[in-house]
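A single protein chain has been omitted from the complex, and every remaining protein chain is retained in its original position.
To keep things simple, chains are lettered A and B as they appear, and every chain counts its residues starting from 1.
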Amino acid sequence: MTDHLLFSNIDEPGLRTIDVYERRGGYGSLRKALATPREELIETLKGSGLRGRGGAGFPMGLKASFLPKGDMQKYVVVNADESEPGTFKDRELMQKNPHQLIEGIVIAAYAVDATISFIYIRGEYVHQADVLEAAIAEAYERGYLGENVLGSGFTLSLAVHRGAGAYICGEETGLLDSLEGKRGNPRLKPPFPANQGLFQGPTLINNVETLSTLPHIVELGSERYAEIGVQNSAGTKLISVSGQVRNPGNFEIELGMSSREIIFGLAGGTFEGREIKLWFPGGSSSPVLTKDDLDLPYDFDTMAKAGTMLGSGAIIVVDDSTSVVDVALKVATFYAHESCGKCTPCREGTSWTRKMLTRVKDGSATPMDLDIMASVQERIIGNCLCVLGDAMAMPIGSMIAKFRGEFEDHIERVRAEQERAILAGVSG
Amino acid sequence: MPRPIREMVTFTLDGREVTAPESTMLVDAALEYGDVEIPVFCYEPKIGPPVGACRMCLVEIEGVPKLQAGCSVPVKDGMIVHTNTPRVKEAQEGVVEFLLINHPLDCPVCDKGGECPLQDKSFGWGSGISRTVEPKRHFEKPLALSPLIAIDRERCIMCYRCVRFSQEVSEDHQLVLQERGADTFVTTFDGHPYVAPFSGNIIELCPVGALTSRPYRFRARPWDIEQAGSICMLCPAQCNVSFTVRDERVLRVLQRDHEGVDNGWLCDKGRFAYQAIHVDERVTEPLIRDGGTLRAVPWELALETAAAALRRAGGRVAALAGGETTNEEGFLLQSLVRDALGSPDVDSRRGGTLPLELHRALVAPALQASVPDLQYAHAVLVLDTEPVDDIPILDLRIRRGVRHQGVRLFVATSRPSSLDDRARGIVRYAPGAGEAFLAALDAALTGEGDVDALAGAAGADADAVRRLADGLRDAGEEVVVLWGERLTAGPRGADAARALLNVAARLGLAGRDGAGLLEVPSAANGRGLREVGVLPNAGPGLCEPSAEGRDADGIAAAAAAGEIAALYLLHTDPLLDQPSRRAWGAALEKASTVIAHAAFLTEGIAEHATVVFPAESHAEKEGTVVHPDGRVQRLRRAIGRQGDVRGEWQVLAELAARLGADPRVLTASMVSQRLFDAVPFYAGLTLDEIGGRGVRWPEREQAGALPTAALGPFALEAPPAAATANGRLRLGAFRSIWAAPEVAASPALSFLRPLQRAELSPADAERLGLRHGERVVVASNGHSVSALVHLRQAAPEGSVFLESGIAEHSAANLDGPLVEVRRA
Partner (left out) sequence: MAIDPTDVPRFAHGSRIPGWDESADLEKSPLEVPDPATTHVPDDLRAEIEAHVAKYPPDHSRSATIPALWAIQRRYGWCTPEGIEQAACVLRLTPAELSAVATFYDMLDTSPTERNRVYVCTNISCSLRGADELLETFREHAEGEPDVHVRGFECLGACDIAPMASVNGTYVGPLDADDVPTLLRQLRDGEEPLPEKQLARRPSADPKAREPQS
């Protein structure tokens, strides 16, 4: 059984063109899907065990089955916002194998009977958006998109919608508002997008990687796909490894691989003489793990059990040359900057945390501030409109809990340095 | 559209069982049915569905892992809710703490202090201690958001109410949030002020002191004011208001939420024109003309002068009542003129009366739509009226129906409407061609008659008329036609009214719940005045009068011809209110006596009145009025009468007594009682029953006492074709919301006083070689007004629209139907 599906042939020259993609057997799965009754196709997706690759890990087939049946206009929206720090896998998929994604979109749209689809891509990905647009034009030309796809009677339009720089537009309802031309504020849920999504119509929204997997599931069949990976974490997953490792990049793994093997085996491990201090297993919003956790298998359930999450599959490695204070401040600064401002705990809590951490950094905080900060994280978690607030509060909370000593030492040290400097100034 | 009928469900609230209508939001159900307050900030159902932004209302629901926002969870049977567990308390303390991190806590100098939800909620649900040492944001404050509203951004807690109002209620989309996260702020585009007909509502919506009224700022504190509920009389919408009073002065006007009237909103005229009550220009003592100028005199002299003049006139008297006249005053007026002076000439309409039959038909209970019907109908047709100008608050009601209930809106007007953007279908017809348009619509609905020819006569697009007919038919059974009185003005008014009844008949509106006609009278109490007999051809209760008199146009002509010696003007200046300024100029000139009740010396009064009685403001008045949908509402005195002002009912009664027909009324409520006795369909009403919410008489049993009338369909002759322009333009007149003496007199609002502008289509402008903003002369028959060109893409080719109801360069100076427009 291969552990390379999405990334197979990824560097083949010209793979992004429809000719090469077709030569590699591309769009074969679509033909197969179009010949399958919708309900059966959804069963296949359910049976595959595929969980969403965007961060929340919700079973893809189940979500597709939530869309109501009937004549109403339905939509498929592809989440290509990829803004979670440390995550860059969708970028490579779109840039190098756009037709794999398009094929997945058409399969998904056919399955839920949607006739209009959009790819919402972050505005920073200019090149990737251009590649997608070219590929979409090719797909229209060959009849994979547009009216009467491959003579099946099924119709689908697909367009690229470029964002303009806002992390919150990766949150699915913020994305929908943004796609509707509004500020990208998340919406109250319920109603969920499956019932009332884009333009109030039932909408299936999935991550790029999730949808790029569909052609492979259709090709292999649900059983064979489900055999890849481990219990509750079927299939292969793209992992973006970055930070203080020798060989950062995207790797396709079979879920359940040991974390150590990913970080050391694939990404080349830490630099000479360095040890891992902490690592984020699923983007900067996942609670941090330490070097003691390196032997954990990398899958959804294990990560959850370890008190963190697999998230988007972005591992960020921080070695012992870096202060945890800096890491925490970076994280808080990012989320404070990206909070949309709609709900109170997130808007105020993220910026307050950032301010407190700034004081920790410059030594003007006290250990009591660390307690306040920890309690502020508690007051954010679970109380916001969407989970952006949690995305800061969870890792910050975990850092304070796991590295409290280092925070306190830092405050001490900076204080002492400042005192020395003042004394030096007085005496000199 | 059927209004939701809701079953009752039972849920558990803090260990007690509470029963509430299904799908009520938890916070409402808890408060109304369980007497438990769950604190809220962003939740305001008047605005629209909940947004769940502030997170103040978090509660614990068994079986749901996360705390839930009670503002957005509908109650369900068997639900178990906790609002006071340690977890909930911790979360609520958290939200209060977060909200106060950046809030300046400058309560001692804040207008909102003492009536501030943030204060109350911090006290009730906050921890009382601050853990933050971070400096708070500091900004310049307060800043002007508009001439009426100040904004203090430090105080804002980002509840979104104000911007949601602008986006979702008034739909003016001028007030927005900019930037993101903690930097987000409320603002407008590029420094433009937030000026819109309903802008003032955001002051009341703001749960903190971030948005304050500039006219009210620092005038009072909550503990030295009183609230007095009454009715706004500045337009037919008759919104329910509450006057904030301090030392017998009105300092502020707030909404007094009435679902059947205003939904808790006010327009800026109603909200800010209270200033006109206390300005120096207001007439507060009786005046008589003495050697060309009006001079203050004692009441006795004024009354005797008036009585003597009326006596002298010997029956050659005519009276007009304007919109602010109450039912009681109108009743006494017609009685004075008819019984004491023996003249049949009284009117309250603009541009002529209708046959009595039609007056009765148009108020027939079977045909009356109510205000909420606008919100729940399948379709609404806005016909020959611009709600935002003529009855502003209904503009919001229509928008709400379209936005939240999916009401299909159609607009048929001459002038482009601000509702066009929300309409499924629009028909434009030539100014004054309402009758022909309705005939065309009738033909399209029945399939009989020549739609093309009739639409052609109306200057309308026949296909648009057909689409409208289809649209109305397809929408569903409940159709509400909101139509403007001006449709039935003028010599062919009766034909237009019959054409309207025909359309109502084709649509089957009579007797259908949720459907019907809703007239927008041209004056605030227009409907009431007709019902109490201020019509030349109807007495109280729309009964037949002993003699039929002349209508307003007839009175003007007769007065100009010297047939009328004395004119009695109750709250009206015909130069501003009547369609032809010149006819009335001549009439006033010729009449030897002009007696007026007026609050301001507008042109006609200042130049022609011989006796002026100071008029009460609506905050000083007592009595009743009738809302356009038949709701009898009650005015209550909020403040003592200013200066030497007397109750006008007293003045009218006193004059009648002096003229030998003492109505024998000693108190205001006695007048009301006499009125209820005199109008059969009001029979049995009492002021107590009317109370603060009003009573819709068409829904009462006594409504059957209205004499019946044929409701159509009628066989009609072909309507005349609208004038063809050949080089000239058709003149359309409109009266903006701001064209009112109270607006001009209120310092805070005077910046909104309209200046004449000529609205033109780009095609006409090009043909005439005119540019936007250029000064032009609009002329007909040797008369002209000056205006600035205002291009509008949506303006129909061939017409020009001018403002009436303004002091200078009013459209009423011109005769129409065709005018010439040329560069000044």
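Methods note: a residue touches a chain if its C-beta (ideal position, glycine included) is under 8 Å from a C-beta of that chain, and two chains touch if they have at least 3 such contacts.
Small disclaimer: the values here were computed from a predicted structure and weren't measured.
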Original post:
Among the chains included here, which ones are touched by the excluded chain in the whole complex?
Top reply: A, B
Original post:
Thinking of the whole complex, not just what is shown, which of A:Asn250, A:Thr302 or A:Thr353 touches the missing chain?
Top reply: A:Asn250
Subject >> For subunit A, residues in touch with the removed chain >> reply: 2-4, 7-12, 73, 82-88, 90-92, 95-96, 116, 122-127, 159, 161-167, 178-184, 199, 240, 242-244, 247-252, 266-267, 284, 314, 316, 318, 322-323, 326-327, 329-331, 333-334, 336-338, 340, 351, 354, 358, 361
**OP:** In the full complex, which bits of subunit B touch the chain not displayed? Write them out.
**Re:** 135-140, 143-147, 153, 172-183, 185, 187-196, 421, 761-762, 765, 772, 791-795
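Methods note: only the chains that are shown with their structure count from here on.
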Original post:
Hey, how far is the Cα centre of subunit A from the one of subunit B, in Å?
Top reply: 53
Subject >> Touch list for subunit B against partner subunit A, complex >> reply: 50-56, 58, 66-67, 69, 72, 90-91, 93-95, 97-99, 101-102, 131-132, 134, 157-158, 160, 177, 179-184
Original post:
Which residues of subunit A touch subunit B in their complex?
Top reply: 166, 183, 188, 336-345, 347-352, 355-356, 359, 372, 376, 378-380, 382-385
